[in-house]
Every structure is written in C-alpha cells, then in structure tokens.
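Apart from one protein chain that is not included, each protein chain of the complex appears where it belongs.
After this line comes chain A, so read on.
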Amino acid sequence: MSSSRAAESSLLALNQQEELEDLPREYPLSTSEDEGDSDGERKHQKLLEAISSLDGKNRRKLAERSEASLKVSEFSVSSEGSGEKLVLSDLLEPVKTSSSLAAVKKQLNRVKSKKTVELPLHREEIERIHREVAFNKTSQVLSKWDPVVQKNRQAEQLVFPLSKQQSIFAPIEHVVSGWKARTPLEQEIFNLLHKNKQPVTDPLLTPMEKASLKAMSLEEVKMRRAELQRARALQSYYEARARREKKIKSKKYHKLLKKGKAKQALKEFEKLRKVNPAAALEELEKLEKARMMERMSLKHQNSGKWAKSKAVMAKYDLEARQAMQEQLARNKELMQKIQVASESAEEEGGVEEEGEPFVPDVVNEVQVKADRPNPWMFRNHSGDTKEAEVQGDPEELAEPAAQEAPESEEEGPVVAEEILLKEFEERRSLRQKSGLNQIAKPVGSQEAKDLSSQEVLSELRALSQKLNRESHQSRKQELSSTRTVLAVQREEPAGEEEEPLLLQRPERARTLDELEELGKEGCFQNKELPRVVVEGQQLERNPSNHLGVPKEKKRKEQMIDLQNLLTTKSPSMKSLAVPTTVEELEDEERDQRQMIKEAFAGDDVIRDFLKEKREAVEASKPKDVDLTLPGWGEWGGVGLKPSAKKRRRFLVKAPEGPPRKDKNLPNVILNEKRNIHAVAHQVRMLPYPFTHHQQFERTIQTPIGSTWNTQRSFQKLTMPKVVTKPGHIIKPIKAEDVGYRSSSRSDLSVVQRNPKRLSIRHKKQLKKNSVD
C-alpha cells in the first residue's frame, strides 16, 4: 500500500482520472486539518458533498470561495476551499465551447493518453533483485537433487564408483596410430619394424572377434536362457514320465497299454484312409513290411529261450500256456496278409479287433474272472454283466444300486424321488450324528449291526416306493407345503426318531419370546428367578415332550446364561438408586466410597500389590534342589514315583538367604536382582535413534554372527554400508549418472538474457520482500 502510494506520488500529475478517484479519500482529512473547528455548517456541507460523490459517478463540484481564508499568505494562493491541487484540465474546463482551442485540446489529450514511464530503480536495488531471482532459480534447480540425495543417504549399501564404466576395447591399431616415435631409440625401432614390413596398423581383430565384442544384449540373453530352461524342463518331465512308465512292472498294465496303442493306431489308420488314401497306403506298406520281417524272423515262433522254458511249464501252468498262445496269436496276426480292397473285409477285421480276436472265448472268460478287481477290464464289459454282478453280490454296490434301482423301476417322478431320497439320507446321517434320541439310537445301531445290507436295500426300496406313492398324493395338494407334509407323513411309520428335529423350530421361537420377556423383567428381578419361571413355562408348554427334556434343558441353560450376562448391570443400577433412601450425612461419604468402589470395581489395588510382593519374595527365595533319580535303586516306569524316603534323602535344602531389605516395609518392593558387576557393561541411557528400550534390546538380542545365522543371512547382516573398489577413481555425482538431463544451463540463460524485462509486478513483489 505504502509503496503504491509512493509510486503514485512520484508520477507526474497528469492523469486526471486517478486523481479524481483519490479525492474523496483525502477530502475530509484535509478539512479537518485545516479548519479545525471553525464552522460546523460548512463542514457539514462538505461531508454531504463527499457522501454524494461516493455514489460512483464521481461528480465533483468546485467549492466556492464564499469567505476569506483564515490563512492569507502573500506567497501562495490558498486553495483551502477545495483542499486539493489545481489541475491543468480544470483550467481548461470553461474553454470547452470555443472551437478555436480544439487543436490545443487535442494535443493535451495526446499527452494525457501517453503512459508515464516508471522511475528506474536504484542500481543496487536492481542488482539485489537480480541476485534474489538468480538465487531462487539456482536453489530451485538444485532441489531436483533432493530425491537422489535422500535415496543415497538411506541406502543400505552404496557401491562406489556409482556408474559402472563399460570397459572399452580399443583396438591396438587405434592406439598405435596416435603415437609417434620421437626419441632416437624409438625411431630406430620403428625403422626396423618398417623394414621387415611388420603389420603396424593391420586390423588385429578378426570379424569373429568383433562380433563377439558386440555380444547380444542382456535382455536377449535372459530371454534365450529362459527359453532354453523351459525346453530343458519339459524334456526332463517327459523323460521322467517315460522312465516312470517303463518302471511299472504290471504285465497287465503293459498289455493293456499295448492293446490301447494298437487300437489307437487302427483308428488313426481308418481316419487316414478316409482323409488321405495315399498316406494310408503307405501305412499299409509299412504293415506289409512288418509282415515280411515277421515271416523272416523266428521271433514269435515259440522257438526262443523264453518260449522253451515256458513250454516246459505249460503243462502245469495255465498262465504259461496262455502266454505261449498269445505269442502264437501275435505271430499269426503279424503274418496275416492284409486285403486292401473290400470294405466288408475291413469291417470284419474291425469287429475282430473289437472283440479280442485270436483268443478263444473260454480263455476270455477266464481272464474276466481273474481280472475282476481290475478296473480296466471291468470297463470293457457291457451292462448285462454289471447287472449280474449287482444281483450276485449286492454288498459291493449297495448304494449306487439303491440309487439306480428305483430309476429303472419308475421313470416318471424322478425328481421328486431324488429329493425324497436325499432327505432320507440327510435324516439318517443326522440321526447317526446327533445320537440324542434314546430310541433312535438303538434303532440306528440295529440297522448298522444286525440287519444285513441287503435288508437295508430292500427296506430302502420299499420306503422309496411308499414315498413315491405319497408324493403322488401330495402333489395333488398344495405344491408349497409338499415337503413338510411329506416329512410329517413319513414320521408316522418311522416312529419318534425324527421328533427333536421337528420340535426344534417352535421351541426356538419360544425361547426367543422368553428372551424378550426376560429383557423386560430383568431390571427388577433377581437373575435366578427368571430361570425358574422359564423352566416352568417350558414345562407347561410341552408336557408331552418327555424325551427331549434333558437336551432342551441344556440349551435353555445356555440361553439363560446369556441372559445373565445381559442382566448383570442390574445391581449397579440398584446401588445408584439406593442413596435416596439413606440418611443424608452418611450419605455423601458412603456415596463417595461407593463411587470409588464402583470406579475401581475391577482392580483391587492393594491386594494386587500384596500379591505382587508375595510373588517377588517367592521368586527371590533360593530354591531347593531335588537330586532324586527315578528308577535308581528301585523299580521305575510310567506312573511310578520315587519313594518319599528317597526323595527326602536326596533333597538338597537351599540355605536361607539374607533377609530381604523390604521385609519391614509393607508398602515397598525392593528389587534385589540388580547385579552390580554387570552394571559396568550395561547401557545406561537409551541411545539416540531408538525411541523405546525394547527396540534397543531387540537389536542387541538378535545375533549377527555366522554361528547363529545361515551363511546367506550372515552375509546380508554384515553387509558394509559403503563399498569402494581399490584403485578406482570415484567421480562426483553427475546429473547424467542419475538420469537427469542437464537442462539447467538453458533455464538459467533465459534469465540472464533479459534480466531487465522482468515483469513489473514481480519486481514490486521482490522489492516488498526486500523491505520486509
């Protein structure tokens, strides 16, 4: 403000508008100064004028000089009436009408419209402003380093030199070319070399070497390595798998595998025949070749060593015989000539392949029997055998059969059946689990133990049929209530076993009601009362339910316990209500005590302290040492204790220690554990960076040596903060090293180029700063 006014005052007083704006502010001031208390009327008049001039239009009336001024001076004209300077434009006002002065007026206007030039600042001031700006700029530029510096300060480890220098290979010819022989000795040597035409500047690097210098980038290497690794891993997986499969000793498995493969090959061949006949022909040729080979060789002729040994055994051993047969079959198969032409033949072959071709039926049967537990073989046979099995031995497949059987019988209401069956299952499992019902339990156990599974099956079937019937009936009724009705209907035959489950829901609701009631009553009644009431209610409501009682009781007790928790507040409420009835004098005291008691209801400080002290005394007492060895000189073992006599004999009584220092101080615990000798080695004050002693203790307690740590963690723990390489020059940090581009020069140069063209506002601000 002050600065702006000063600046204005320094301006030439040509700008009339500004002046006009300023006037009303100065007007009252000047009058009060000059006139003092001369006459109130005029003052009032002027005030009015001032107020009227405030309305934005800035009308201005020149005050008339109505009377002589008090201060009459011969040196100057008093402008007391107006209280302001005379301005050139004022004088020109009356000549407005005359047109002869238009040119003058124009000139004047031109002068007026010209902006005034600011007075140049002091040289020192300008320099200071420049310095200020430059400093701000520089410190701004410098603060780009903050993150880097911060990072380096906090770094776990700094390795110097920071930038890793790429070792540059300078080919020797480059080095040599820049060097000239100067001394006579050198010149002589060079002459010799030149005479012998030794290659001085020949390229000493072969193209291969150059290529190796330009090795592939790190990323490429990484990618390639990853690829290779993946390939290797895959290969190793396959190898492992193959090895594993090879290791399987089961002949059956291999046989099956082989068969599977043969089938697969056949299928593929079929497909190939359809798609690509030429390729199929080639395949056929291969087969033909195999046949030829087989015919030439004696491989499957039962003439090998193995076959001979088998032949010996064949008389007695069925398996051996089979094996021989198989070999022969194989021989036959391989020797068979393949007809290409007719489809029917192929079909036949296919059929033959499907049903195992060269083995007679009897053999096949035997195999089936032998392979009974084998899942692969089992899959091969069709549905009828399965049925036979189910009928034959129902123990094995009781449950699936049970599920399948009704399906086969009645296919209509499948969904309902399933639901019912599921429900039944659930009930059964629940019954078995809960074991609450005393009647249900024997039934369940009977079911489990006595009845054979076949009986169970029949029972199940009967039940499901019945249920089906019932479901048909119920479907006629409302759909929504089906399930519950069914459950009820089913109960009747089943007896009372489902009772607890059915009863559960209403009972729960009841207990909830009771809870609400209790909530109401709880404030006024004792906690024991509601239980009785509840029990009474309970008994009233289900007198018929004798069986469920014990369990229900348990549950009810639980509920009421919960209620207890809720109602524990009642005594305190009472105590607060009590004082109204007690006499007033004792009232306050007791009240306070009560209050304190209530406030510290949880913690009995004195007793706690006494307990603590007792514990401390106990802990500080020297302990007896028991040296008895169980089983030494007598029988020992689990549950046997050494005899009392022996224990007495080997018990070393600890000597009574010196009396405690706080023996006669009931309110004090003196810690006698402090070891004076250790104090010299202990840290007395918590050292600086730590805020809590536990932090410090923890750092001390974690060992860092290799005795207690693995090699890796030892290395990590003992990592030095700063690592320097011997013989390497550490250069000062550079913007390029950290990833900045050195653009600071350009921003600074901008400032330097036009330091005088700083905006006026900026300059003013700076000036103000400097004043402050």
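Throughout what follows, a residue touches a chain if its C-beta (ideal position, glycine included) is under 8 Å from a C-beta of that chain, and two chains touch if they have at least 3 such contacts; residues count from 1.
Criterion: contacts and distances are computed from a predicted model.
> Name the absent chain by its UniProt protein name; which of "DDB1- and CUL4-associated factor 13", "DNA-directed RNA polymerase III subunit RPC3", "Aldehyde dehydrogenase" or "Aspartate aminotransferase" is it?
Protein name of the absent chain (UniProt record): "DDB1- and CUL4-associated factor 13".
> With the full complex in mind, choose from A:132, A:333, A:591 or A:662 the residue touching the hidden chain.
Going through A:132, A:333, A:591 or A:662 one by one, A:132 is the residue touching the chain not shown.
> With the missing chain put back, one of A:260, A:304 or A:703 would touch it. Which one?
Of the candidates A:260, A:304 or A:703, A:703 is in touch with the missing chain.
> Taking the full complex into account, find the residue in A:100, A:183, A:217 or A:691 that is in contact with the omitted chain.
Residue touching the absent chain, from the options given: A:183.
> Among A:248, A:279, A:596 or A:717, single out the residue that touches the unshown chain.
Touching the chain that is not displayed is residue A:717.
> If the missing chain were put back, which residues of chain A would it touch?
127-128, 130-132, 134-135, 138-139, 142-143, 145, 149, 152, 158, 160, 182-183, 680-684, 687, 696, 699-701, 703-710, 714-715, 717-720, 722, 724-733, 745, 748-749, 751-752, 770
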